[in-house]
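Selected chains only, in their assembly positions.
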Amino acid sequence: MSSVRLESIRKVYGEEVAVDGIDLEIQDGETLGIVGPSGCGKTTTLRTIAGFETPTDGHVTFDGIDVTHVPPEKRNVGLVFQSYALFETKTVRKNVTFGLQMRDVPKAERRKRADELLELLDIADLADRNPATLSGGQQQRVGLARALAIEPHVLLLDEPMTGLDAELKLKLRDEIGSLLDELDVTALYVTHDQEEAMAMCDRIAVLNDGQVEQVGTPDRIYRQPANEFVATFVGTSNILTGTARNGRIDLGFTELVTDIQETGEVTVAARPEDFSLGGPVDATVLETTYLGQRMDLRAELPDDSVVTIHVDGDADYRAGDVVGVEIDPEKIQIFSTGTRERTTAVT
Amino acid sequence: MTEYDTNSKAEMETRQEELRSGTGSKWTSTRRSASERIGRPTLVWIVYLTVAILVVPILVTFVASFASTATGVVPRGFITFEHWRHVLGFGEYGVRSNAIPGLTFSVLVATGGMILNVIIGVPIAYALSRYEFAAHNWVNTLAILPVVPGVILGIAFLRTYPDYRGSALVLIVGYCLLKSPYMVLTVQSSFQSIDIVKLEESARSLGASWPRTFLTVIVPHAKRGILAGCIITWTLAAAEFNFTYMVHTGDPEPFSMFLFRNISNAPYLQSAAAISIYFCIVVGAILILQLLGNRGFTTLNDDR
Amino acid sequence: ISDDTDGAGQSGESGGGSGNGSSEETYEVGYGDYRTTVNASAFPDELRIYAVQTGWSNWDAVMENFESEYGVPLYDAQGSSGEALTDARSNAGNQTHSAFNGGYSFALEAMNDGLTTDYKPANWDVVPDELKTDNGHVVSTRQMTTAVTYRVDIYEERGLDAPETWEDLKHPDIAQDLAFTPPHTANGLASALSVNRAYGGSMANLDPVIEYHEEIADHGADIRRNIEGDVTSGEISTVIEYDYSGLNMKYNMDEIDEEQLEVAILTGPSGREGAMNVPYGFGLLEGAPNPEAAKLFMDYVLSLEGQELFFDAFVRPIRADELEQPEEFPDQSDYDAAEFALDQEELVANQESIQQELTERTPLPGAQ
Amino acid sequence: MSRQFPSRDQLRQSIGRTRSMAFPTTERDRERRRIIIMCLPFFVLATFAGFVPLIVMARMSLSAENLENAGWSLAAWETLLTEPVYREIAWNTLWFATVATVVSVALGVVISHVLEKYSLPLENVLVAAVSFPIALPGIVVAFMVIVLLGRQGLVTNAVAVFTGSSAIDLATATTVFGLFLGYVYSLVPRATMVLRGTYAEVDTRAEEAARSLGATPLETFYHVTLPEIRPGIVAAFILTFRSALAIFGTVLILQALAVVTLRIDYEIGVGFNTQIAGAIGLVYALFLIAFTFVGLRFVSKGTVEI
């Protein structure tokens, strides 16, 4: 395992700037998630690390060694794709031993290592099957075993679970997540599903338009988004506007007491769970969405802004009900309306 | 939004009535639409008729090759193997040069053309399926629609390579060029059914050099396509006529020239037997293609 | 005149008669100034002579006998005179065959293109002067005559009489499935010129044959290549072909009985000749790869033994006078009444324009 | 100074490009090198077996001698341009190939439609049967036509029995119609092959959507299917038309119409007019190239996918 560093990577395709100066470090043994909307440059970043794209500018280093111009086959990285990309002309075991074979590892050892991995991934009994005959989830495990077999410096996963159905996704998410932890692999996990990233990654980098918006632990990204983009992209945020003065934010219908220095127009991002019921603000329920474990209320606040509020699944609200709510000033995020950047707290 | 609702609800209802009277009234009728009633049977019969026209003469020819006389419309006197014996070189009369030497020669030449086709066709099919590049369309067109048809190629060869006229080498090269589209197309069709980029990237990230990736990962994945391409180019070359007719000086004469002599100047039943030899080859080819997932003699792989 | 040189092999001097492949063997070949000795050591594994092929003119037997006598097998050179000429032309200066053999006029064309060289085989002298060239390039070996072959059974079915003159073929029931061969083949050209002559035309005037074609075309006659197959299958009931082809089909083909076919030599309506003799001959090729063996073969074909073999298969050899005509042929009287020959040099000079004119003017479908 | 000589930058650039091809450092350069390597075998063959012979053929058309390329003469081209027979042949070839192509492509559409949309019994056998003639050389196709339309032909005699007329009058094997059947016989399978590929990619869901929106099957075909297969039809037309132009064996046997391939054979076979044959061949090849590239402009992506 190694640490991987991207230094001001740019990648331009003709006119199109795919990646626009990215600095990132994947520390030894950590799983770094990359999330971002479609086309933001996630795959390009990953392919640059793998060596399939040579960056227009910038450097890629593995453990401090510049590998920017090293061809992919010399980099020792593991790749896992959404489309599995298994070798259908080889058995599952042969798929897993392929990388070792390329490294001239003796046959017996190859086999031993492969069988260990298949065991670990719970697909030992499929070793002699043709990958084409396996289910999606099984194929993805084979893909993972194949990539892990070479003990890569870094494991690169590009939306490995996008094609799978909801239930299987949850299951694999847990399994792969624990596996990556257990094996202590340095990994880069690309996904556009921020929930998946939060569940699986040690740190998350949020990309937008070829640039990094924020890097941090899931908790930090969710609870202290660096800017409005991150606040809305990761999880749901209700965006309210207000005026700040002396640490107080006037939202029109209520006032929040916070610790910010800023004065002027601010944007407040409140998560659906940051509203508590039984507060002083009257919200009119417009619509309820029952989701079993919880219920989502779309409610109108006195200033006509519409927010989403999460309540327990067994709560009994209907459209038209008026509920008293309160916003927890400890939990909300505040951004300057001009820069859309996070305001600084007094502390 | 709310305005739309009130406004359009009423409208919607009236229009719904209109629509319903247009279509709804026919609900209970189990009458099928005209195109279903007439169109479909017509099309099906056109297909059956076309297939009959394509197939009946083949069958009749094959059957006739076992008849002993054919001096009327319907061949008579079944079953004799006389004509087959003739064309296979056991007979005594007619075009006595039998099919065997020519067929052997053609088989060898066609095999040569086929091997050459693998060498030139697989790489270019790969390049075309895998990469985008400036002259891509241009190269693609050239590879699947070659510039020259057989007759012209034959004429051009006469003068260009006079010392090699009719030699196996000239035939191999000519067949290879003329039939290469079939190889390129079938292999391309194979490549398109796999995720060639991801496969290649997997293999390379696992440490395989690019040439090794091509040979041990890409080529095996296109195996069926390559085999199908081989069968097709081989079968077509085994009876290629237009080019052969122009360049052959023969020793032995290629199989298609044997067919030509039989068709242009031989008793009917003997011609039938000669042609039937080739039918057997094509049927064999079709059966193998079927195993490879191509339905019929075609570059399309239905087994994707 | 050396009357005893019937077989070139007999003049073999040193090795004795039965030499098979012994390399010291030598043979005396040629006529007059061209007399020379060929050494068996120079013989190839296989001798290639254009259009010496199985299935035509009884070359099978000639080839077989030649091989057993001299140990030189012949390549089975399938193809028509025209194809042979095209091939020889494409190989100008680099011949793969040693001698050109085929329709006399084709051989003359080859000579005119500079493809042949001079060699007079033994018995050169017995060939009529008009059927050989003074310069020793080309000599005839046999001839075929334009004839009509028809399906007797079909004629009977339709209540038709045996045709005697070209006029008879105009009968709608005959003309409807009558076929000529294409004018650019030796045989097709001869057929057209036979009819032309029968109705008073000449090489300079092809109107009579065109008019004739017009009349029969209205009933359905056409021009086609595949004669044997179509006659046996009944596609056509009457075909204008060489006497050889008709007789060959009649007597040698299993698919059809002898009685079902008849071959006739026709005259014009007023008794004018209507059966053109088409000589076939050969000439040694310039730059032949195996001139020695080719010379030996040419001598053998002109020997009485070789000539006899032609007769056996209904080809009239050039030395027919010295041999007895088999009885399967149409009556000699029919030949006498109808046969004619054209000046070959003149024919060659005009051949291409005649063929072109015929191709373009004939109303019969399939002329190209 | 940069006007007279390539500037230092330009030089460096072009040297750089050559060098990066030989010793690539970026993945993109490696890729370029691979593309060239993979296309190379084909182009070597195409050069020796295609381009060079074509150039020699052009030279042949300008030769003064017919047996070898020697001297220079425009005679063949003059003949080609002045003799009306060549114009007639060109016309024959074009109209005949066009009509045969249109009919074959239309039949190809019907066959592919039926095979794709309806489930017929023994569909695999049908598909195999339709494709069979692709393997048959033209001479064999001619024989098939005779089997059907000759005087002893099956169709001829069947019609004769029903109409009471004579089979001989009805026979059409060696007429233009017979030849037409021969062309269609060879071309339908080719057109079908292309169209079957196109049909496989038709969005059947879109067709179902149209049906649910009230379109009858015919309307669905017209509004949804046809526009979708249009590029396939153009591709099929290009391929089929090219095949039609190249047909030789069938005409050689049936002899019903003077088309270009037959004429080339005639020029060689009668009189060995290699210059004229070369000239016709060159015109033919150039026409084919021009037609292909013009035709491809009508296929959206500019490339044929068959």
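First chain written, first letter: the chains are A, B, C and D, and each begins at residue 1.
Please note the rule applied: a residue touches a chain if its C-beta (ideal position, glycine included) is under 8 Å from a C-beta of that chain, and two chains touch if they have at least 3 such contacts.
Values in this document were obtained by computation on a predicted structure and should not be read as measured data.
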Copies of each displayed chain within the entire complex, written as a formula = A x2, B x1, C x1, D x1
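The rule is simple: only the chains that are shown with their structure count from here on.
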Which chains, if any, touch chain A and chain D both?
-> B
Name the chain with the Cα centroid closest to the overall protein Cα centroid.
-> B
Averaged over CA atoms, how far is the centre of chain B from the centre of chain C? Could you give it in whole Å?
-> 42
Could you put a whole-Å number on the gap between the CA centroids of chain A and chain B?
-> 50
Taking each chain's centre as the mean of its CA atoms, how far is chain B from chain D in angstrom?
-> 14
Of all the residues in chain D, which ones touch at least 2 other chains?
-> 30, 68, 152, 253, 268
Residues of chain B engaged with two or more neighbouring chains | 70, 72-73, 158, 210, 263-264, 271
Looking at the whole structure, which two-chain pairs count as touching?
-> A-B, A-D, B-C, B-D, C-D
Spell out the residues on chain B that touch chain C in their complex, using ranges where they run on.
-> 68-73, 82, 93-97, 158, 162-163, 165, 249-251, 253, 257, 261, 263-271
Contacts from chain D onto chain A in the complex sit at residues 25-28, 30
Mind pulling up the chain B residues that touch chain D in the complex?
-> 23, 33-36, 39-40, 43-44, 46-47, 50-51, 53-58, 60-61, 70, 72-73, 116, 119-121, 123-124, 126-127, 131, 133, 136-137, 139-153, 155-161, 173-174, 176-177, 180, 185, 210, 235-236, 239-242, 245-246, 256, 259-260, 263-264, 271, 275, 278, 282, 285-286, 290, 295-300, 302
